[in-house]
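Apart from one protein chain that is not included, each protein chain of the complex appears where it belongs.
Moving on, here comes chain A:
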Amino acid sequence: MSVITEEPNRLTPIGAQNGELSSLNLGSNNGDTIEELTREVEALKKKLEEERAKFNDVALNVVAQKLEPITGFQLKARRSLKGHQGKVLAIDWCSDKRHIASSSQDGKLVIWDAFSTNKEHVVTMPTTWVMTCAYGPSGNFVTCGGLDNKITLYKLSTDEDISKQKRVIANHTNYISCNKFLYSDQQLITGSGDSTLKLWDVETGQLMQTFNGHQADVMCLDISPSEAGNIFLSGSSDHVALVWDIRSGQYVQIFDGHESDVNSVKFHPSGDAFATGSDDSTCRLFDLRADRQVGIYKKESILFACNSVDMSLSGRLLFAGYNDYCINVWDTLKSVRVSILYAHENRVTSIQVSPDGAALASASWDSNIKIWA
């Protein structure tokens, strides 16, 4: 194993076994070597695993056994929002429960009236692959970005060409995969292929905090339903989900288990747990207080990656959009599949329950958005 470090003061290889530079001494911090640290990490992880196992006394689906199963579930595709010329990559509901923002590989940002299916605004971005878009909580602003490594803010107004009122408010050194407003129009969190997340002041475009910790591309983030906790979530190609302390900029909990990229993270409405969707074709439920995975949603017949998850108002249903064109509906508590929603003709990239919990929106590579209700 060879070790590369950028530290300028590295000295004295002390563990030159088998003729290899297998450890390096920094000359500080009690002579920690990468080997010792790696060993310590392994030991700590093992201890942590044992500690968590002590608290794993029963499975969620066993506790939920006595619950009534969900019967009479029915959702129909009620609307089709058509107009994008390429894969739809992201959608976000407006707080008015009626409008939806979408962004696409075709380089367009579209604001839809989901009731009438009319397009209210169409903005052409300078680059294609607009991978993320977000509505400000007031409903007056929309942000988007992607392969341009930037987030552009648009002020929505009824009579003007909104592209005249744009402002770049965030940037990264690689593509931007996700962005969400933090409780108000004033602050925005972005996640990027540069493996960091950043907190921005929207008004000034000033960087407030950088969140370092993921070992690979950040794919997704979610904001806690409770403002008091000061935490948010992220998922990454490094297979883990992290819980971050907004104020300190440090991660406070690591959740592993997924065997591939974590494409989607979503808080349970209680704020105490969260769901994930992954390239390993499973969805999982992790609990913050138990500090571990408490549920897994998988089937032998489901072989394709899950791109996006969301939960119903009570947290009972888990919706998940997959690369096999399906949306699977899971009973979160009993860990069984309740239904399959099938209408898209290509990968489902993004799904989101409306703010009042009355409908589900889904976006797909088939260039359409559907509203299920």
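The rule we apply is simple: a residue touches a chain if its C-beta (ideal position, glycine included) is under 8 Å from a C-beta of that chain, and two chains touch if they have at least 3 such contacts; residues count from 1.
The rule is short, and it goes like this: contacts and distances are computed from a predicted model.
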Checklist outcome for this item: The chain missing from this complex carries, among "Guanine nucleotide-binding protein subunit gamma", "Geranylgeranyl transferase type-2 subunit beta", "Mitochondrial 54S ribosomal protein YmL15" or "Putative TRAPP subunit", the UniProt name "Guanine nucleotide-binding protein subunit gamma"
Checklist outcome for this item: Missing-chain contact among A:Val218, A:Leu317 or A:Val348 belongs to A:Leu317
Checklist outcome for this item: Cross-chain touch to the chain not pictured, restricted to A:Val168, A:Ala216, A:Val252 or A:Leu303, is A:Val252
Item to check | Which residue of A:Met208, A:Ala290 or A:Ala343 touches the chain not shown here | outcome: A:Ala290
Checklist outcome for this item: For chain A, residues touching the missing partner are 3-7, 24, 26, 29, 32, 34, 37-38, 40-41, 44-45, 47-48, 51-52, 55-60, 63-64, 67, 70, 72-75, 78-79, 97-98, 114-115, 212-213, 215, 250-254, 268-270, 272-273, 287, 289-292, 294, 312-317, 332-333, 353, 357-360, 371, 373
